[in-house]
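Of the protein chains in this complex, all but one are displayed in their positions.
The chains carry the letters A, B, C, D, E, F and G, assigned in the order they are written, with residues numbered from 1 in each.
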Amino acid sequence: MQKEIIIAGFGGQGVLFGGQVLTYAAMDAGKEVTWIPSYGPEMRGGTANCTIVIADEEIGSPLVKNPPLAIVLNLPSFDKYEELLQPGGTLVVNQSMVDRAAKREDIHVIFVPCNEIAEEIGDKRLLNMVAIGALLTAFPEVTLKDVEKALEAHLPARHKHLLQMNYEALKRGFETAQSVHQVLSAN
Amino acid sequence: MQKEIIIAGFGGQGVLFGGQVLTYAAMDAGKEVTWIPSYGPEMRGGTANCTIVIADEEIGSPLVKNPPLAIVLNLPSFDKYEELLQPGGTLVVNQSMVDRAAKREDIHVIFVPCNEIAEEIGDKRLLNMVAIGALLTAFPEVTLKDVEKALEAHLPARHKHLLQMNYEALKRGFETAQSVHQVLSAN
Amino acid sequence: MPRELWEGNQAMAEAAVRAGLEAYFGYPITPQTEVLEYLSRRMPELGRTFLQAESELGAINMVYGAACAGVRVMSSSSSPGVSLMMEGLSYIAGTEIPAVLVNVMRGGPGLGNIAPAQSDYNQAVRGGGHGDYPRIVLAPASVQEAIDLLVLSFDLAEKYRMITMMIADGSIGQMMEPVELPEMRPVVRKDFDWATNARMGKRERRVLTSIYLDPLAEEKTNLRLLNRWKEVQANEVRYKEYFLDDAEIVIVGFGTAGRVALSAVRAARAQGIKVGLLRPVTVSPFPYQALDQLTGHVRAFLVVEMNTGQMLEDVSLAVRGRVPVEFYGRPGGVVPFPDEILNEIQRVSSGRLVAAADPRASWLTRMSANA
Amino acid sequence: MPRELWEGNQAMAEAAVRAGLEAYFGYPITPQTEVLEYLSRRMPELGRTFLQAESELGAINMVYGAACAGVRVMSSSSSPGVSLMMEGLSYIAGTEIPAVLVNVMRGGPGLGNIAPAQSDYNQAVRGGGHGDYPRIVLAPASVQEAIDLLVLSFDLAEKYRMITMMIADGSIGQMMEPVELPEMRPVVRKDFDWATNARMGKRERRVLTSIYLDPLAEEKTNLRLLNRWKEVQANEVRYKEYFLDDAEIVIVGFGTAGRVALSAVRAARAQGIKVGLLRPVTVSPFPYQALDQLTGHVRAFLVVEMNTGQMLEDVSLAVRGRVPVEFYGRPGGVVPFPDEILNEIQRVSSGRLVAAADPRASWLTRMSANA
Amino acid sequence: MPAAKGWIEVSDLYCKGCELCISACPQEVMELDMTRLTPKGYHPAHTFKDGCTGCAICAIVCPDAAITVYREVTKAAATATA
Amino acid sequence: MPAAKGWIEVSDLYCKGCELCISACPQEVMELDMTRLTPKGYHPAHTFKDGCTGCAICAIVCPDAAITVYREVTKAAATATA
Amino acid sequence: MTIPENLVYDRPEGFTETPTHYCPGCTHGVAHRLVAEVLKEMGVIDRTIGVAPVGCAVFAYNYFDTDFVEAPHGRAPAMATGLKRVLPDRIVFSYQGDGDLASIGMGEIVAAAARGENITVIFINNANYGMTGGQMAPTTLPGMKTTSSPNGRDVETQGYPIRVAEMLSTLDGAGYVVRRSLHDPKNIRMAKKAIRIAFETQVRGLGFSLVELLSTCPTNWGMTPVEALKFVEQRMVPAFPIGDYKVSASIAQIKV
Partner (left out) sequence: MTIPENLVYDRPEGFTETPTHYCPGCTHGVAHRLVAEVLKEMGVIDRTIGVAPVGCAVFAYNYFDTDFVEAPHGRAPAMATGLKRVLPDRIVFSYQGDGDLASIGMGEIVAAAARGENITVIFINNANYGMTGGQMAPTTLPGMKTTSSPNGRDVETQGYPIRVAEMLSTLDGAGYVVRRSLHDPKNIRMAKKAIRIAFETQVRGLGFSLVELLSTCPTNWGMTPVEALKFVEQRMVPAFPIGDYKVSASIAQIKV
């Protein structure tokens, strides 16, 4: 098994940390993993993205052109990765930041209003966890439990009090996505 | 025709300039020439030597291990080049600075009291010209006239008044050497 | 010991600490800065020396000084910064003392960019500083390998009194992977018989210099270095083999280019193409013999690099025209994707190939067409 | 025009002046200092720019600045000083502007000595600064050739917007030979469409930089440089042939090693040995084709260098193992005498030879035995 | 001098919402416009009430030269920009 | 103080005949010995007449540490060398 | 173009249209604006060549309506020297940060000042290495936390801040060497005047001129732009006093 995931969005949307949590979860679940960011000369602003590879054997390329899985948290990322996604792949889209429908028919696109859900839970910084929760519906190799354990282990001390809210965010994201899946399969 | 000449002595004995004069003379006589000094990190003192190659065709190596001709103006140089000289070669030795006889039998060694002769003429700096005059007896390819012309052309302006004395030094060196040759051939 | 997720730069820094690093001198430069930043916190904790130098020139000469004292010392930088260290490296080599340097390479020439590249191969392996001097150059392809090779670097540098350089491209420095860190080794001051650590009433004075005014003495030194290099060539060549047993086409690639190639090789195998991979771990000494032996059984080599073809010449020197050597490179900070290399494998396995004098030529034509 | 006796360093300086040199920036170092000293008098006489920089680092970046203005500018140094210029050279290459640099090479590595050497070949031709960039490298074997090639350097640098470097060993700089100097060319400011000499109300603003933040843009630049290099390879390869028609053994040597070899070849011919000499004048671009073609007719090559075997690899790349390549080198500032090379010729012509993987090995054994 | 009447224009292309102008404005008539986002995603500065004197202090502190200042012509105008 | 009696030794190994000691000697009792050459070919310095006070000034200016200075023991001796 | 007479302040014509890449509130932008205004007002922008550093100002070449080159880290004064020597009638200025000028480039700036090189240097002192993520600079204040002095700059092991203007003012070649700050309108006006005099110095061929500008780095200081200005006023100005450190007699004559 090898799966590649790209998470992309604005800086400040928790793209890199979100990706790391997923990476930790997979690692602790006994998988081979790589996490690689795109880094820029200006240590600030702009868009951020990272690529995660999860596999059962020694991982070759840490980068991939056409990932089977991706989370896009803003419009520019949606535009870019909708094109690049592998046919049959799954794209989790942060509905709160995009104002258009999907163009491609040959991929699963799951729209989740991450910002709104996060704010409902009480902290808009949780939007990345909402999105990851949603992604897990298309990525059985890593379970909600795995990610929760990873959060417990790696959430910075100063954020530990947010642990429960993070679990909640994951769960809400997961559930929202599942309902969408049902819709998809219903059609 | 190709002949190599090494001139060696203390700094201040006019080794390099003497060599250059000879080089100019050969060049103006239509020969191919190279002149190369040994240079040291301390821009001062110590021993100096230069190698001159004179030939009819494009010159290869500007350096030679066993020259057919050499002028040695002090004892260390005598010790070094008596050994290296080509069998049958000619070595002009500044008698004024060496206190021993030659060791080798298979080379012509011409002892000339360069300092004394130079001082007789009136300037001990002329010792290099005395030695060169002597060398010419073993180097017909370049004549006294050639060297005189070279001196006239290349003696620094501030020394032009010494031109005649330089001619004199060449002549005296040449004559002294000839007499020695006679002695040699007499035996 | 459980596996932890470490970023390459920080992992290299911690590995050096555990290998007994006593002093680090460096200067910030992307994509290597995390090494310096990590050590600026870690070294003082342990009562060891961390100093941000005034420049890479300062850094390499501080390394030179500390190395003369016989302690484990290193610096790290990225391409432009490493170029500033060339005089210092040549002096260190001429003085025959151990020193470790990490180059987290970026796109060039000039200021270029900060993306991952492998275009300092020639500088590290051949050119670089003035004069003839051999050096050990290691090329990790993963964070774990970067850790292991950095520890090895200190041992090799000391064993052979030689510069040991690690060339890792920017992605190795920036990526995170699960690793096992080595045990913390105690800092031991070996009593080297060459170290200028002051007489202290115990011995005659020592001098460390790279001057040999007498050319014959300098020549002796050059030959001494070469003879030591012969030992290095005999003992220290390292490389990794993948799917070579029945391979008809062999890819040669180091570092990230090598691991990307591995993905392509797997994909090609899935399509039934008999292709393998040889990934040099020591690019100096280079695995000439291994390639020489392979040459007997394979139809062609495909060299993959993140530059315009530098290791390519070492491969050609090993193959000596007996079978075709093809080249695929992405210079300037571009990291190739597996599918690009897969295309190349397919091209090579299908096409009729000739051993061209310069394998670069046809590649350049193809690349320029696409561009 | 009558022949005059000129010292190599001064002759190169005067040649540059006559080629239209507008500015010189340098720093003293033996055995090159006479270039700087000569120009410190000559340039002001002509109302041109001479400046002794604070260092070689300063010098190469002053050259960089003046080159951006589109004028003919040069620097000169010797091995350690040239090592300090590597970052600057890489920037100049990445900015695609013309610049001329002379390296009067001395014994190394490190401080080494000031005797003639050829051990910066790899630095000049391959490694050197970071990143991929081609450069033209010329290797004179006589004072006259140094003059002619220096004039050529400026023309080539401008034609290809490329660094042109001259590598001359110390003896070329220090020896005197009869030469003919070129005519004095007028200083002309060509109106290059890239020069940053200020808008002056005439045009849009221009920028010269080596930054290409986008790796794809940097890659394009790398490829553009390579394609320009293809032209250089096609148009500018230069070498000298001696006694090659019926040669069974061919010596390959550049600069002083090459001319010393010529003496040995003549001596060997006198003994009836069918030996010839190919002396590369451009070591980059290297005369691969000429050697490739020779390989058909000769029994063996003998590479002679004043280093531990650097050009040797280029010869091997051309010969590709088809016939044996033997090596004789004197590193560290030693200039070989003709009789040493004659011995090598005799050894090669008599002995049964095999195409060894590394021609250096047997040489090193022989050398170490003597040492 | 009697407070002159002035007004400013803030360019959406350049404004990064750093608030330096806001804290510098002696008349305290500026704030970020939370109702709008610039193409780069910043809330731009604007004047939210009357009282601008056209003193140009906001423009002098603006790191992005995003502000253009006008005022009804007075003697002072010519010299206002230091 | 009453001129003390002293004497010096000049080492042929180190002396380069630079004459700095000679021009520095307050008693003017030094000169180059033109009758002798050192192994390096220099005329070494020496005292050519009495009057040396052992003040060590020659030694203090000697760039080659070629001079050893003695004098009949007096109080001053201990402190003479700066 | 004719300026509408009710226009009090407009974006300087010396600028290109390109918005800067600087972080919000970074006073690099103010320094840029002042230079652009001065060059325009002096009417020399057309014959000016800028030398960009390696640092956050590496892209300065995008913003000024002049020719520009981009120097290796710290070498801008050498490149400017090369340009100025062969184009003496052009106006050549370098724009450098404190890591660029006072750390890796110390050799070049001291030599240029000592030579009295007829160039102008705009020196941005923001007490850290902005571009690479906020490491310690030679100008970092004692005790100040940076990414390479995580426990605060320890003067015992990491040394003391270098006061560049004071140091360079000891050189005979230096014609005009002053320090200004960008933390409030008054100081910005003073800074602009100094920049004007610096360029006038060059136009008149009166030698080396350098204006050190105390500047902010909100991003790496971890402050809002407004807090950062306060930090400059309260912490940096005391450590790096504003003043004229070297004004040669002939330059003192210049009236602007």
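In this section, a contact is a pair of C-beta atoms (placed from the backbone, for glycine too) under 8 Å apart; a residue touches a chain by one contact, two chains touch by 3 or more.
What you are looking at is a predicted structure, and each value in this text was computed from that prediction instead of being measured.
Asks: Which of C:L5, C:A23 or C:I114 sits in contact with the chain that's absent?
Replies: Answering carefully, the residue with contact to the hidden chain is C:A23.
Asks: Touching the hidden chain in the full complex, which residues of subunit G are there? Just list them.
Replies: 103-107, 110-111, 114-117, 138, 155-156, 158-163, 166-167, 170-173
Asks: Can you list where subunit C touches the absent chain?
Replies: 22-23, 25, 49, 51, 53-55, 57-59, 61-69, 71, 73, 87-88, 91, 95, 196-201, 205-211
Asks: Name, in rising order, the residues on subunit D that touch the hidden chain in the full complex.
Replies: Touching the missing chain: residues 27-30, 33, 36-37, 40-41, 44, 51-52, 54-57, 80, 110-111.
Just so it is clear, only the chains that are shown with their structure count from here on.
Asks: Would you mind telling me which chain pair, B-D or E-G, is linked by more contacting C-beta pairs?
Replies: Ranking B-D and E-G by C-beta contacts puts E-G first.
Asks: How many angstrom between the C-alpha centroids of subunit F and subunit E?
Replies: 83
Asks: Where does subunit B touch two or more other chains at once, residue-wise?
Replies: In subunit B, 41 touch at least two other chains.
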